[in-house]
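Once you've had a glance at the structure underneath, I'll fire off some questions.
Removed from the display is one protein chain of the complex; every other protein chain stays in position.
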Amino acid sequence: MAKLIETEEENLLAEAARSLLDKSAPLSHLRHMRDSGARSDPALWQEMVAAGWAGVLIPEAAGGVDMGHAAAHVLAREMGRTLTVSPFLSTAVMAATLLRQFDDATTKARLEKIASGGLTYAFALDETAKFAPDSIQLTAKKRGNGYTLNGKKRFVVDGCDADRILILAESEEGPCLFDFANTATKGLQRDALEMIDSRDAADLTFDEVEVTGDALLGAAGAGYDILKPALEAGQAALAAETVGLSQAAFDLTSSYLKERKQFGTTIGSFQALQHRAAHLWCEIELTKSAVLNAGRVLDETPKEARLAVSVAKARATDTAQKSVQEGVQMHGGIGMTDAFDMGFYMKRARVAAEWLGDYGYHAGIVAQLRGF
Amino acid sequence: MAKLIETEEENLLAEAARSLLDKSAPLSHLRHMRDSGARSDPALWQEMVAAGWAGVLIPEAAGGVDMGHAAAHVLAREMGRTLTVSPFLSTAVMAATLLRQFDDATTKARLEKIASGGLTYAFALDETAKFAPDSIQLTAKKRGNGYTLNGKKRFVVDGCDADRILILAESEEGPCLFDFANTATKGLQRDALEMIDSRDAADLTFDEVEVTGDALLGAAGAGYDILKPALEAGQAALAAETVGLSQAAFDLTSSYLKERKQFGTTIGSFQALQHRAAHLWCEIELTKSAVLNAGRVLDETPKEARLAVSVAKARATDTAQKSVQEGVQMHGGIGMTDAFDMGFYMKRARVAAEWLGDYGYHAGIVAQLRGF
Amino acid sequence: MATVEDHTPPTSEDFRHEIRNWLQQNCPAEMRDGAAGEDSICWGGSTWEFTSEAQKDWLERCAARGLTVPTWPKAYGGAGFSRDQDKILKEEMQAIGARVPLQSFGIWMLGPALLKFGSEEQKQQYLPPIARGEIRWCQGYSEPGAGSDLAGVQCHAADQGDTWLVNGQKIWTSYADRADWIFALLRTDREAKKHLGISFVLIDMRSEGVSTRPIQLISGASPFCETFFDNVTVPKQQVVGTINRGWDVAKYLLTHEREMISSGGNAMGTGRALGAVLSESETGQGDPVLRGGAMRAEVDSLAFEMTLERYKDQAEGGQGVGDASAMLKYMGTELNKQRLELVMEAEGSAALTWGETPASAWLRTKANSIEGGTSEVMLSIISRRILNLPG
Partner (left out) sequence: MATVEDHTPPTSEDFRHEIRNWLQQNCPAEMRDGAAGEDSICWGGSTWEFTSEAQKDWLERCAARGLTVPTWPKAYGGAGFSRDQDKILKEEMQAIGARVPLQSFGIWMLGPALLKFGSEEQKQQYLPPIARGEIRWCQGYSEPGAGSDLAGVQCHAADQGDTWLVNGQKIWTSYADRADWIFALLRTDREAKKHLGISFVLIDMRSEGVSTRPIQLISGASPFCETFFDNVTVPKQQVVGTINRGWDVAKYLLTHEREMISSGGNAMGTGRALGAVLSESETGQGDPVLRGGAMRAEVDSLAFEMTLERYKDQAEGGQGVGDASAMLKYMGTELNKQRLELVMEAEGSAALTWGETPASAWLRTKANSIEGGTSEVMLSIISRRILNLPG
């Protein structure tokens, strides 16, 4: 396996990403979006598209740059640092990973459209308040050439503004994945959620919604198998994003420890805070390793990525909560104010914790793969 | 309910206990017993008997002083402080609580004998490596007037030296409790365990062991119901003992923090250690409250003691581990040496954690009683 | 209720019976919904707008009987209840889901300080309006740049003979924008050592030169303000206790506040018990990490409640709580933060939106271990004053 250190190429990519994001999507941009009621920023996405990010996992033949998962993680991490809102994870990571499994003309056209910024995706997976893609109740009933969908999907990230939605449903032949235009459709109700992290998410209700047969991706019954690589790619990239978040929150805190004076000295000279900060740094180091490892494994032996991905997502989830909790506490009063950025990190960390499987879900997978 | 502060009477009892134990059973006494291979000290027990401790839960009519559970907890706590080895918990707390449910002459005679120091008991409960008194495999098969016992009991505390053993067995009529002389018996194999806390414990194997009908305590099938008050009394008293242990380990550590010099100053002036010590003190405070509460509830509304007892045992178990772990770490190298006392606390804390139900067992009961 | 007042002391069963009857007759049905959230609280004050007639009636009936401040002396608007009687009242109110008729910083904080340090005149002037919910108070302790370092007060009161001239700024003043009066720590002697030279002063918020600006928190709420004093004139008789010895009053109140914050532990978050959340959560039961964490939190929370009880018993027994209030504040707020983290986990994505979710309460708990003295300050107090560690 490639070494667990970032390559020169990855470092350059990170630098380029940082420069784009610091200019066009610093944290103040998210604050501005929230305050103005915007939940997505198409212009910003076009900038990212122009930088090639939309095609990071799309084959060159379909207009992408195909740099691999580790590279996608570098981008996700940098976006986590500034809490950048974009369709990157759902579209450029998950949908691209999913679609590139097929080589028909329609799919190729869609990949090209993703790479060129003309198409975004959302995934409709959850049906309860927890991620559980292997127990789906939304039914897809065969009807002539097509299917009729009935049921509910919750917490569909990017569910309001994405152009298309990938829906996991249960049919008589087993799980099916449908690729569905996210437009006004008879029987489809879309409820925008007012998310604490100010991002786009929706609940979707399907009441006798009819889809045509060509909406079905891959074979009927193979829905979960097709979905799996996309899920793993998404979970790992989300872990990377969350590591960026943890690091950024930690950096804020660590700077504050050096600046803030109380009781006649900088609070960073208090040993109790020093040791807690040092411990947190250690936690972040371990999590970085887990994310680096997941990137390498996804690029080199993707079929054996389950363990590496779940370790990364579990660690990233846990570390982010610690990082923001210590962040608020060590900042004291200012950390609690909306005017300061730490609250944004805390809210995003919580949403990222739940999306695509929480700590217990992934730790459970780890336990199972490790034989207990 | 009586107030959650110790009464004047309890304070005097504690003082008296401390004075006896500091003289006759300081920690060096346990060290001496261990080094000389002794696992019990009958002479010490007679001193306690003379002080009335054996009869603390025995009715006055049967020669006891009947001071109640809260008083028993005061004694247990002080014994925990010096890690005193004695039959107090099995005999004076558990067996006395169990036997006083009956008012026949035989039982009364046994209670009298306990109070006067002529009889000790052990409880044979566990069959796996975990406490699980509600799933018993050791069988008691009716045979004429008596029963035939087959099966294994593990981790029988005081199992080598106790005069009698109370055995929980499963019969056709349900669980039965037998009161059995712990002497050489056909078919009974007694394997002394070399315990890490240097106390008396044994594994017992029953191979067609015959007992007479009068060995059965109470009605056949009622074994668990009869046992229950004794278990709860024992768990609470063990929690009290463990609080004494936690406090003693903490006191050692806190003194060391004030004495030990490193890097040109006392290590107790390092804020990181201060905050950890302060946190540990808080943990001990909460656990003390839980134990005080369990004592009050056992004395006043014993039938509703389950929750209070499990909270106390769970907290005491957890706090003791924290106290000894911090104790060793804050002492540094010296804390690791056998010549220093901390290791004794650590070993006893681990054994006490498992005896009569570990943290998870009691936390599980708490969850169940709290509706989840 | 007449009987309650006449017999002293009535047996506790009689007392309970009478309280129950009084509540049955006087507590409006709408005030029996068990609501405890931010929206259902009646804070009182001159600008208070009752959310319903029932809320107004309930406050007035309670105030008339001294039940807004049951343990205060009757002379100052209380009912003169013992702690046991107070407990029975609370139990009976809880049994019918009765709302607390009035909450305020006057009741929690200023009242106890005045009862201990105030002159007879001050008690008669300020306590009854607090009991009736007529005057709403806020607290002016912290200042920008000296969050945890309370003794570092800079907000200045210059001696002008019969009055002070106050200039400076306070921060984290709770609901200062809605308060009628503020009790504040002011520096009255700049030459004295840090903890000396501070006075505890009562100021009318309508005084010329007082202004406020709300601070929005990450939870979306704005329970705190910045408060500015620009050449505000304050009569000297509005000092509580001795001039330049305000730190004594402040210390007493800090101890008291810690107990309040810690005992409010569970009430500050979502009103639902963790167990109930978990047993209703859709997948929480099956996840050992979450379930194990909830079991642990439940054990800890019960032990904490017993500790509150123990310390109350101790305080009543005359042993006082003293510095151990730092422990109550620290453990109460930290355990409550953990509890809300678990509630968020248990409710999964359902908790990630604003509105009828625990999200706002979860974020609000993060301030509890900061306001009223940070957890770190509490640990240092325990280390120094209880464990006697050096430094």
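Letters A, B and C name the chains as they come in the text, with residue numbers starting at 1 for each one.
Just so we're on the same page, contacts are C-beta pairs under 8 Å (C-beta built on N, C-alpha and C of every residue); 3 or more make two chains touch, one makes a residue touch a chain.
As the structure is a prediction and not an experimental result, all values here were calculated from the model.
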Item to check | Partners of the unshown chain among those that are drawn | outcome: A, B, C
Next on the checklist: Touching the hidden chain in the complete assembly: which of B:V209, B:L280, B:V297 or B:M342 does that?
Outcome noted: B:M342
Item to check | Contact partner of the left-out chain, one of A:A249, A:A290 or A:A320 | outcome: A:A290
Next on the checklist: Touch as defined at the start, partner being the missing chain; which of C:R99, C:K170, C:R245 or C:R296 qualifies?
Outcome noted: C:R296
Item to check | Contact residue for the chain not shown (choose from B:G68, B:G146 or B:G360) | outcome: B:G360
Next on the checklist: Need a quick check: the contact residues on subunit B for the chain that isn't drawn.
Outcome noted: 126, 128-130, 132, 154-155, 193-197, 201, 261-263, 270, 272-273, 321, 325, 328-329, 332-339, 342-343, 346-347, 350-351, 353-355, 358-361, 363-364
Checklist outcome for this item: Touch rule applied to subunit A and the missing chain gives residues 3-5, 254, 257-258, 266, 268-269, 271, 274-275, 277-279, 281-282, 285-290, 292-293, 307, 311, 314-315, 318, 360, 362-364, 366-367, 370-372
Next on the checklist: List every residue of subunit C that touches the chain not included in the displayed model.
Outcome noted: 288-293, 295-296
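Rule of thumb we're sticking to: only the chains that are shown with their structure count from here on.
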Item to check | Per-chain Cα centre nearest the global Cα centre, belonging to chain | outcome: C
Checklist entry - Taking each chain's centre as the mean of its CA atoms, which one is farthest from the centre of subunit B? => result A
Item to check | subunit A-subunit B separation of Cα centroids, rounded to whole Å | outcome: 52
Checklist entry - Counting in whole Å, what is the centre-to-centre distance of subunit B and subunit C, each centre being its mean C-alpha position? => result 42
Checklist outcome for this item: Each of the following residues of subunit A touches two or more other chains, namely 270, 272
Checklist entry - What are the residues of subunit C that contact at least two other chains? => result 376, 379
